[in-house]
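Quick one: the structure is below, questions incoming.
Taken from a larger complex, these chains appear in their original positions, while the remainder are omitted.
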Amino acid sequence: MVITPEDKKKTAYHESGHAIIGSVLPGCDPVHKVTVIPRGRALGVTWAMPEQDRYSLYRDEMLAQIAMLFGGRAAEELFIGNISTGASNDFERATQIAREMVTRYGMSDVMGPMVYGDNEGEVFLGRSITTHKNLSDATLQKVDLEIRRIIDEQYALARRILEENRDKVEAMTKALLEWETIDADQIGDIMAGRPPRPPKPVSMPSQPPSDGGTRGGAEPSPSPAESA
Amino acid sequence: MVITPEDKKKTAYHESGHAIIGSVLPGCDPVHKVTVIPRGRALGVTWAMPEQDRYSLYRDEMLAQIAMLFGGRAAEELFIGNISTGASNDFERATQIAREMVTRYGMSDVMGPMVYGDNEGEVFLGRSITTHKNLSDATLQKVDLEIRRIIDEQYALARRILEENRDKVEAMTKALLEWETIDADQIGDIMAGRPPRPPKPVSMPSQPPSDGGTRGGAEPSPSPAESA
Amino acid sequence: MVITPEDKKKTAYHESGHAIIGSVLPGCDPVHKVTVIPRGRALGVTWAMPEQDRYSLYRDEMLAQIAMLFGGRAAEELFIGNISTGASNDFERATQIAREMVTRYGMSDVMGPMVYGDNEGEVFLGRSITTHKNLSDATLQKVDLEIRRIIDEQYALARRILEENRDKVEAMTKALLEWETIDADQIGDIMAGRPPRPPKPVSMPSQPPSDGGTRGGAEPSPSPAESA
Amino acid sequence: MVITPEDKKKTAYHESGHAIIGSVLPGCDPVHKVTVIPRGRALGVTWAMPEQDRYSLYRDEMLAQIAMLFGGRAAEELFIGNISTGASNDFERATQIAREMVTRYGMSDVMGPMVYGDNEGEVFLGRSITTHKNLSDATLQKVDLEIRRIIDEQYALARRILEENRDKVEAMTKALLEWETIDADQIGDIMAGRPPRPPKPVSMPSQPPSDGGTRGGAEPSPSPAESA
């Protein structure tokens, strides 16, 4: 399947959106690499890697993860003027993180320090049904509203960051269209407002980057934000 | 089973409806062929083929797909004055696209950039039940209203396009009743207001067109709109 | 099991009700034969056969089918003054047709051209549960009201037709009680206001009429309206 | 297990209640025999037998069946001044008949001539779930209210009949306590206000009465009203 220049451009903006948020927003894992070379079903990937393994995550970090996941769609909206299906995986992960903040981790003041429904990792059919029946519709609605509030706030934050960094989004998109892949050094140049250095000569990678990125949960994880 | 002239005429209007929308509305895939020769359970088929393979779809394109799916029923309503069961497959696909725009692709401002329910492609019984129980009735109702809004707007658009192109619908229907199948050249003639050229002499097809049309999702696809 | 004269009389009125609606109302399939000889669990059968095989049905035809199904109960109400359990199969089929008009065929202006729930023919347990959970209670209620509106309008129509054709109902009931089975010619006599001709001498049937009547869906079908 | 005189007395009133309603109310099957000799889990049985086999039931007959089923509890209430668990089987059958009148047989003007939920005899898991999900809560509530209205009206009718026939209830209870079983002749004496004739000398029954009484549905049936 051939990728059209238009798809490549849209992907470059999308990945730049992820990477700029990841570079600007405190609490995000540092961005190590961005590519618009397709991997599996994804047209591009942004790799963010925590500085050390993590046993637990703070609320600020989870909010930052959500904002970073929204960077792709926000970039499409701001720089392409149209929105595509390519962000659906980002939305799934962002929704999942927001839901767990509210229902498992007691991180919503409105819903308080308790658990709504079981730990998903321990679910089996019988338990699930009974458990979820325990919650009234009014409670489910409050949960819905809290998740939505988190989603909306982080999307607005992602948009604002990209609007304030329009020049950097354009510079990174340009670099991605020129070189297809950029690394931490080049990202650093762009974020510092310098022209990005040219890519290093390619050698065989001694250890390929993991593609099976985790789903943005609370586990310590390199969280590549893929987009199709 | 013999097809009555009346069924043939209804089918010709129905397929013309699909094809005219597909030819007029920006964002639709170009229409390559239209036929009123029954294929399987379908009395007619309209083939629309994207110009290149697609990795993702824009919101405009999905809305255009829905309008094109409604072309068949809208033509029945406007040119036959009665509506038939033959459009149910079109409705299923249109509803599915609208639902995914709202619940998976964050394309409704009202519902925001989040996912409602799981990715259908990864569904299994246990997960589904728990997942869907997470949404309150108030949220489900907002989703219903958004889907309905998209459906109604695109149906109105389909009707308006056909009303503004009555002469072309009539010309294409006439051509279909005369030749049963028309190709891109003939469609081009009709859309340009020219009398359609006669069909090319038939040869054995080197590669038959696919009949297993995809369901109008986000995958790049030739989307034949079948009607029974 | 012996059938009492009273049961026979009730059955004759019931089948006459079906047959008179089927003969009077445009859109109904022509009535070929009516009998009060029990078949399986049914005390009587009315055969209506489309003039040719049908690939799809128009809205008018579906509404007429519903009215014809209500002919039996309406006749009981008007001519016996009491109502029996014998019409339950008619109600199931009428409800099913009305439900599909609203939820699959986009034939209700209130509910619009979309699908509510999946195509029943493709249902399996897992899908069904998830699918139906997608609809809010408010939407289900609107569907309920639309189905009910169709049901009520067609029942009122069935009653009105029978009230305007009291003499024909009485004449057909009398013929059924005398001869047990009447055919298209005799039905024609009755509908023309003529005394029905006596039955033809019986010969062995070369091809027995199908008893496994279809359920009044959109498929072309001889639709015998059985009543117990 | 020994039956106490008190249990016997309560049973005699309970069965008399069934039998008096069955003898007085038009539409009930004639009462052939009443006994306070325990049969299986039942402390007493009232046999009512239709005069001939029935293919269908009229609304009046179903209402009468419900009232007769309530005769037992109403007699407890009026003549014992306390109510027992012994009527639960009667309530199940009465509720089932009322529910089917409303949801299957179109016998409620409020709910109209349509079916709510599938024919229970054809239920299997998958279908049931989907089917019942189709009804909104508002519709289910209207069904509940109609069933309740039928139940309340027939219970009030049963009470009224027993209050107007107090002497006959007392006479039949006395006969049952004296002879344990009474037959149609003795019932006839009591209903005519005559002292009941003494029982016939017992012979071996050539054909024992069926104990597996049907559940009061629409099928023609001898309907013994058992009470525990």
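Should a chain be cited, it is by its letter among A, B, C and D, assigned in written order, with residues numbered from 1 in that chain.
The criterion applied here is as follows: contacts are C-beta pairs under 8 Å (C-beta built on N, C-alpha and C of every residue); 3 or more make two chains touch, one makes a residue touch a chain.
Source: prediction; values computed, not measured.
So we've got 4 copies placed here, but how many does the whole thing have in this file?
6
Operating definition for what follows: only the chains that are shown with their structure count from here on.
Report the chain whose mean Cα position is at the greatest distance from that of subunit A.
Using the mean of the C-alpha atoms as each chain's centre, the farthest one from subunit A is D.
Can you check whether subunit C and subunit D touch via the same residue numbers (shared by over half) or via different ones?
Subunit C vs subunit D: different; shared/all numbers falls short of half.
In angstrom, rounded to a whole number, how far apart do the mean CA points of subunit A and subunit B lie?
Once rounded, the distance between the two centres reads 34 Å.
What is the distance in Å between the mean C-alpha positions of subunit B and subunit D?
58
Scan subunit D for residues touching two or more other chains and write them down.
Subunit D, residues with two or more chain partners: not present.
So how do the chains connect up here, line, ring, star, complete, or something else (other)?
Here the contact pattern is a line, an open path with two ends.
Pairs of chains that touch, anyone?
A-B, B-C, C-D
Across the complex, what residues on subunit D touch subunit C?
52-60, 62, 104-107, 112-115, 118-119, 125-126, 129-130, 133-139, 218
Help me check something: in the complex, which residues belonging to subunit C touch subunit D?
For subunit C paired with subunit D, touching residues are 1-4, 7, 10, 38, 43, 70, 73, 82-88, 91-92, 94-95, 98-99, 117, 123-125, 128-129, 132-133, 137-138, 140-141, 143-144, 147-148, 151-152, 155, 228.
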